[in-house]
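The following block contains the structure, expressed as structure tokens.
A single protein chain has been removed from this complex, and every other one stays in its place.
Now for chain A:
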Amino acid sequence: MNRWTGELQLNMKNKTNKTIAESVFFQGAFKVMRPLYLDDSGQACYYILNPGGGYVDGDRYLISVHLQEDAELLLTTQSATKVYKTVQSPIYQENRFHLESGSVFEYWPDPLIAYQDARYEQKTTIDMSSSASLFYAETMTPGWSEEAKLFPYTLVHLKSDIYVDGKLVVLDHLRFMPQTQKIKGMGFLEGYTHFGSLMIIDPSIDLYLEELSQHLLRDYDECQIGFSRLDVSGILIRILATNTKQLEDVFKGCSTFFKRRFGRVVPELRKY
């Protein structure tokens, strides 16, 4: 099948220390405005707009990002991704991120909210140079239903394969099926309701890894955080929390360290 419900393709390049679009293509349910420059670093920022308002039955989405050498991009969304009831086939989203040497990619979307009986599958492939930097955040909420029942959805399936210099280094695979799993219980969400994941891969992570670890161990009493060094120069952080704000706070906190090494501060991305 070639037809995507929504498709976004960004190809970015660095032109005299400013990241500009070599090409921007979107069609269907995805749209971006002109790039924003949130500070004077030259890093471009796009907000993905979904004029349709949410994902419905059988939808298929593609986000494809190619960062050329030394290009820097922050990609986020304008609002939460709402996944509605799925009767026929699961909603499918594919993310393809290709990061060339020296590029910096921050992917920090709004939370995913799956509605009653929703089925959602996401496949992410990141193919990056070991000299590129990645900040990849993801947020899962307990969903939404009219009866305010938590975890009313059927399936949320998130798979990410990360290749560094052509070698598979991370296979991240999460499958939430609240109707057959004891999702609130031991082993799953441990009594929490929200889940966040943050992966930082950065050739210079050793400059701030110790400080970041201390910060994670010390500053977030309300959530439960696990983090682990990857085989490559990077860290994976998993967070169990009780609301979206707690997760955003951890992302922001970690972003401070990531940003600081480029001499930047964390922008205010959200409008709420």
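The rule we apply is simple: contacts are C-beta pairs under 8 Å (C-beta built on N, C-alpha and C of every residue); 3 or more make two chains touch, one makes a residue touch a chain; residues count from 1.
In this text, contacts and distances are computed from a predicted model.
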The complex's invisible chain, by UniProt name, from "Nucleoside ABC transporter ATP-binding protein", "Urease accessory protein UreF", "Ferredoxin-type protein NapG" or "Vegetative protein 296": "Urease accessory protein UreF"
Of A:Gln78, A:Ser101, A:Ser130 or A:Gln224, the one touching the omitted chain in the full complex: A:Gln224
Touching the absent chain when the full complex is considered, from A:Glu22, A:Asp39, A:Glu190 or A:Glu211: A:Glu190
Per the touch definition above, residue among A:His173, A:Lys245 or A:Arg261 touching the missing chain: A:His173
Chain A residues that touch the omitted chain in the full complex: 167-175, 181-182, 185-190, 195, 217, 224-231, 236, 238-240
